[in-house]
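== subunit A ==
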Amino acid sequence: MQNPAAKKQVAIKNVTLTFNKGKKNENKALDNVSFDIYEGETFGLVGESGSGKTTLGRSVLKLYEPDSGSITFDGQEITRMKRKELGDFRRKAQMIFQDPQASLNGRLTVSNILGEGLDEAGYPKDKEKRRKKILELLEMVGLNEDHASRYPHEFSGGQKQRIGIARALAVKPKFVIADEPISALDVSVQAQVVNLLAQLQKDHGLTYLFIAHDLAMVKYLSDRIGVLHWGKLVEIGTADQVYHHALHPYTKSLLSAVPEPDPVKEKAHHVTSYDPSFEKDGQDRQMVEVESGHFVLATPSEAEKYKEKQNEWQ
Partner candidate 1 sequence: MQAPILQVKNLSVSFQTYAGVVQAIRGVDFDLKKGETLAIVGESGSGKSVTTKTLLGLNAPNASVKKESQILLGQDNLASYMEKDWDQVRGAKIAMVFQDPMTSLDPTMTIGKQIAEPMEKHLGMSSKESEKAALTLMKDVGIPDAEKHINDYPHQWSGGMRQRAVIAIALAAEPDILIADEPTTALDVTIQAQIINVIKAQQKKRDMSVIFITHDLGVVANVADRVAVMYAGKIVEKGTVNEIFYNPKHPYTWGLLSSMPTTSTALGSLHAIPGTPPDLLYPPKGDAFANRNDYALDIDHEKQPPFFKVSDTHEAATWLLDERAPKVEPPMEIQKRQAYWRENFVKEG
Partner candidate 2 sequence: AGWWGSNPSSDKNTLNYAMPTDIQTLDISKATDQYSNLVLGNTESNLLRVNAKGEPAPDLAKSYQVSDDGLTYTVELRSGLKWSDGSKLTAQDVVYSWQRMVNPKTASQYASLASGVLNADDIMAGKKDVSELGVSASGNTITFKLDHAMPQFKYLLAFANFAPQKQAYVSKEGDKYGTTSEKQIYSGAYKFEGWNGTNGKFKMVKNDNYWDAKNVKTKTVNWQVVKNADTALKLYKQGKIDRVSISNSPEMYSANKNNKDVKSTAVAAATYLEYNQANNAFLKNEKIRQALNLATNRTELASQATGGSRDAAQSLVSKGLTKTTTGEDLSAYVKPGYTYDKKKAQELFKQGLAEVNQGKMKVTIETDADAVISKNTVDYIKQAWESTFGSDIEVTEKIVPFKQRLKDSQAGDFDIVVTNWNGDYQDGSTFYDLFASKDAGYNQGRFTNDAYFAAVKKAETTDATNASARQDDFKDAEKALMEEANINPLYSWKASSLVRSNVKGVVESPVGLTLDLTYAHRK
């Protein structure tokens, strides 16, 4: 699936980030994370709560400063960006947030919220033009003129999330980080948002970093998937590789825990438990490519085992 010729949109190399460094509650949220995101793809990121997904996403947008490592966007190192470059970057990379409620300023109308993005993108101040543009944005996410003058609290969760998406789109970004954009939404509207994201990607050629809890959705939407555990990336591969040929025990356990809406399968379902203690055995582990594009965090000896297993499947 992966096209080797595709351009790297984002390259993350050996990023480590520690919160409250030097204090008692020091917390290594990201530990030597490396991966790339290619132009036009959807990279899915999964992992349990607190594994560092959000931290990673925000670091890519330069909302957090990593301790070490580098993050490049379109070949440019983001930590070294100057004011003007940063302005350009801000327009190219955008974010959709988990909690649609919290991501909208309750004191502004929808048109003001969208207008903020237009301002930052240097959109002309002309009233009529602006109104049209806002309408265009609203329609893009399935809302209409009626909604422009309303306040966020009047909308349902799904609608709010779509407003958040419209705001991100106002600056015409190339790259969008969606941090659990659906986990706060009701089942019945999750599909609306997911479909919208897919549609927008098709229409505007967007690149996504899609972060989610819901493995089924990640699989559905992503080209490639990375699995994060305790700040470490334990496995990367195409959606199929990770889903059907998971190698790392954590990935396996995670997948086995996902319930499926199918009583027959579910009732026979067996959950694999995961003992994370070996992660702390002090051995050095590296990302090893066991198959083209499929990486696992492993010691050399573990890597051998994984490779064997891989061969069995094939």
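Definition applied: contacts are C-beta pairs under 8 Å (C-beta built on N, C-alpha and C of every residue); 3 or more make two chains touch, one makes a residue touch a chain; residues count from 1.
Selection rule: all candidates are chains of the complex that A comes from, given by their letters.
Treat the numbers as computed from the prediction; the structure is a model and nothing was measured.
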Pick from 1 or 2, the complex member that touches subunit A: 1
Of all residues in subunit A, those that touch candidate 1 in their complex: 48-49, 156-159, 186-192, 194-195, 198, 213, 215-217, 219-221, 243-244, 253-254, 256-267, 269, 271, 273-274
